[in-house]
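Input: one structure, supplied below.
Some chains have been omitted; the remaining ones sit where they do in the full complex.
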Amino acid sequence: MIVRPSGNWLRMLFVWDGSVLKSIVPQLLLILAISSLAVATDGRIAGIKIPLDTAPFPLVGVSLAIFLGFRNNAAYARFVEARQIWGRILIAARSLTSQALTYLPQEDDGFARKLFVRRLIAFVYALTHQLRGTDPRPDLARYLNEEDLEHLSGMDYIPVALLDRLRLMLARAARKGQGPEQMLWMLDAQVGELAAAVGGCERISNTPIPFSYGVLVHRTVYLYCFLLPFGLVDAIGLATPLISVFVAYTLFALEAIAQEISEPFGTDPNCLALHAMTRNIERSLLEQCGQPKPEPVAANAAYNVN
Amino acid sequence: MIVRPSGNWLRMLFVWDGSVLKSIVPQLLLILAISSLAVATDGRIAGIKIPLDTAPFPLVGVSLAIFLGFRNNAAYARFVEARQIWGRILIAARSLTSQALTYLPQEDDGFARKLFVRRLIAFVYALTHQLRGTDPRPDLARYLNEEDLEHLSGMDYIPVALLDRLRLMLARAARKGQGPEQMLWMLDAQVGELAAAVGGCERISNTPIPFSYGVLVHRTVYLYCFLLPFGLVDAIGLATPLISVFVAYTLFALEAIAQEISEPFGTDPNCLALHAMTRNIERSLLEQCGQPKPEPVAANAAYNVN
Amino acid sequence: MIVRPSGNWLRMLFVWDGSVLKSIVPQLLLILAISSLAVATDGRIAGIKIPLDTAPFPLVGVSLAIFLGFRNNAAYARFVEARQIWGRILIAARSLTSQALTYLPQEDDGFARKLFVRRLIAFVYALTHQLRGTDPRPDLARYLNEEDLEHLSGMDYIPVALLDRLRLMLARAARKGQGPEQMLWMLDAQVGELAAAVGGCERISNTPIPFSYGVLVHRTVYLYCFLLPFGLVDAIGLATPLISVFVAYTLFALEAIAQEISEPFGTDPNCLALHAMTRNIERSLLEQCGQPKPEPVAANAAYNVN
Amino acid sequence: MIVRPSGNWLRMLFVWDGSVLKSIVPQLLLILAISSLAVATDGRIAGIKIPLDTAPFPLVGVSLAIFLGFRNNAAYARFVEARQIWGRILIAARSLTSQALTYLPQEDDGFARKLFVRRLIAFVYALTHQLRGTDPRPDLARYLNEEDLEHLSGMDYIPVALLDRLRLMLARAARKGQGPEQMLWMLDAQVGELAAAVGGCERISNTPIPFSYGVLVHRTVYLYCFLLPFGLVDAIGLATPLISVFVAYTLFALEAIAQEISEPFGTDPNCLALHAMTRNIERSLLEQCGQPKPEPVAANAAYNVN
């Protein structure tokens, strides 16, 4: 995720890092070439004049507006939902920690409480790695003991398994009859909230926006931009490449951004900063336990937070 | 559901599997024929010149934009809601399993717990088959005993009946007074969540987008495309078929996609992968119980996951 | 509600039942007359040429798009919400039945349980009749005893009174101390859900979309269509009636559909099938109790489900 | 709120009560004057020809569509939310009454229960008057005793104070240990729902749509309408006043409606009928208690329900 101050209006015009411009340069060069050719040949292909003017383009524009607007909204809705789910993970993890420290029995203080919070932090790391498709073991090893690691090895649904372990600890504490009466229900509700977050993340990961939309938008955008120079050349002559590339830039860039944010758990510059959010949860839980906490994740030179 | 990487921008232009192009080829050929005829006759029908130009089309375009935009959004909202309901089924089934394994009494361990989870998996299969209108018995027979199968035979609302059976098991366990105090309430809430999912799926299945919208959109789109060649022919001559087919492609394709995803439980390529999701729930629950799990459902050659 | 398969693309063009065409035929004939007159007089009224061309119409089109788009979305949102409330009624009624059969005490089995479910079914019928403004007594008499009917006579809020009766039964069962501990809370929550559904339906019924919107949309649409022929006649001559009626059809039809679905509890073809949904709830509850169930409501010859 | 049947399509064109036309007549006359002047002078101001044509107006139209569409949606969302909050007040007040009558202890029947419901009705009246900025004392005096009125005098948050009093009654009943076990929790939840409604109403009241939007929309609409006659006069001559006033009507009217409904607790014709809704709640609660109920609030001659 790009985190940078928006700066004044003039500098914003020439931003490079954080713009999607770099990913669409080849296509823009192609449009530049086509439109220059159209100008040079006065709108001819193989000597035959292409009989277009600007009139048909607003007709396609209606479809284009619907497609791009829809796709962008759908992609952004996925991004926002993913972010909200991670916000709820932070909230539930904090509440679970707070309730465990406050309501769970005092006698076996120290070990059990700490183990509980350690497993909770490991859960967050496991989810991050599952969503990114990376190896969770190094991070898990920082918080879990040998037995836990063994139990999880070979499992496909590690975050779920860690939540089951947390529930087991709650069930044992409840059976001993210690803590206030409604204790189990209150803590179980937070575990349930975390389980809902896991399911929500998996849903976003596993079900993309229907593929056919992407194909349809893509084809319409490119065909529109390929035809545009031939429609403009009679009206605006030498300005054709400028306007064609400008229009193409707006369309290609919107498609590129929408593509990136529609998969919010990826590693593109406009995806969510999963690692920074995980670290933030870790830091907050450790502060609640009164333990030393690691540094927050910082942005790299291109203002990108991982 | 089509699951395939989006590939680079050039290959996306020529995708065949996962595009709706194949389902609208006949209509596009018709538009091609009409527009070629319009060019050949210079915009005449039976020798009479049709006095159209491009001016009226943006006027219809306003209505068209509202209709298509609305219909597409309404269809996608149904798709998203259906997917969210199935996400909640996964979440509730996992939580119910986790809570049953953790909080339900130990003594009659083994049998009762396993039966509980087996009935839960059978519930998910029963719902899938009800939504698709297929025969649930082969899948039910894998998880239910004779008595259960007998009880369900001839019933119209099988998933509801299976949830009632789960509630009965909870009631018996609660009456014995075993398990933590709030046990019944916590597990009943998950059963209630599953019941809400059944009702939500039935609602989407039984109440389509009002039929009149479909008729109105359909007529407007086709009449617009039939008239378009006669409006374009004076302005762009030989390019008329190209533009007419292009405009028709965007409109027909959007209508076709919207039609498919508005019935998300169907078997079209853009519908939900009910069987894959059911298998995923089955796998997750079995892993929670420490039992062997079947393979996930794979995509076919056309990238279609059922 | 119209329930009919969407058929192939050609037949959809000529559908009559389920289209709103029949309700706007007079207005379309008026536009046909006006536009024919405009062609015949070459755009004159009382001999004076109306100096319009197509340029002003897109300016009005901006407002028109906002009005129609808004009104249609607002109307559909009401339709969807009404349907979701009825979905929740089904869900809560089923859960209440399931919980009553499972958790309520055994000894006074038979009578009390059955009375409970009978009153629940009567509640659904009472709500349907209240929303439609029809007489509930014939349907209530099928499920309630004399004393209940007497108690309800003369009441303005019959569904509320029936829910109060259900709560009274729960309170008595709870006072006897039978059933699991959390029983009352779990069943009361379902009654509360049904009460929320009643309030939600009343809200949709009693608060229409602000009346001024309707007036504004209506005037804009009609004035636009009355002026259109005079704007088109110089440009497209004899095609003026065709285009004018086409544009008017799209606008009038959208207004007509939006009007129908904005009152989802009415009896127009695009309203909700309240009676079919009520029967469906009745059938499901009776199947849960193991009792014989009536046939579902079928569509009439015009594909209309009441 | 205007409550009137929408009538047939012809009469809707000439509706006066319930239209916002009356509030924008002066501005429309101004536009009529400007456009008549533009026709008379052939588009000159002080003898200098204003060199406008229709081409620039669609460019401003893009901004205009975004502004008006946004502002209208934002305003309507506030209206709908306000209505939903009042729907929830009805629901919670009914449930609280039902639960109090059913679950609260029997012995001090009569007084305590009735006092509870009287305070509840007083709460609704207090909220209405707070939102409208009117004096609540006459209505409060109908339902509260001297001690309550004294306690509330000089308070800024009267509805909150009345809810605190209801909670106090619940706490006392719970301390006596009468009624079912979960009684307190169930009734407290309804009080919490009412408290949430108070906070929701205050939020809508205290935080308008950001003021700058209003200024921006207003300026754009008026400048657009002032310039329009000079852009149209060369193209459509004598029809300029007609079209200018028509366009201005659609824009001014939409702005006026949006302004009214964005403050849904006001007393404009398109605001919510707070008094009618309050009376409806009062009537429903009194019927639940078996007490005589007042008449519903009726519409005045202009179809306006207060």
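Chains: A, B, C and D, in written order; residue numbering restarts at 1 for each.
As a convention for this text, contacts are C-beta pairs under 8 Å (C-beta built on N, C-alpha and C of every residue); 3 or more make two chains touch, one makes a residue touch a chain.
Keep in mind the model is a prediction, meaning the values are calculated, not measured.
The total count of identical chains across the complete complex in this file is 5, with 4 shown in place.
The working rule: only the chains that are shown with their structure count from here on.
With centres taken as mean Cα positions, chain D sits 38 Å from chain A.
Touching two or more other chains at once is no residue of chain D.
Viewed as a network of touching protein chains, the structure reduces to a simple linear path. Contact between chains, as defined at the top, is found for A-B, B-C, C-D.
Residues 1-4, 6, 9, 12-13, 15, 18-20, 54, 57-58, 61, 64-65, 68-69, 72-73, 76, 79, 83-84, 86-88, 90-91, 94-95, 98-99, 101-103, 180-182, 185-186, 228, 232, 235-239, 242-243, 246-247, 249-251, 253-254, 257, 260-261, 269-270, 272, 280, 283-284, 287-288, 293, 303 of chain D touch chain C in their complex.
Looking at the complex, you find that chain C touches chain D at residues 27, 50-53, 55-56, 58-60, 62-67, 69-70, 74, 155-157, 160-161, 163-164, 167-168, 170-171, 174-175, 181-182, 184-185, 188, 192, 195-196, 198-200, 202-203, 206-208, 210-216, 218-220, 222-223, 227, 259.
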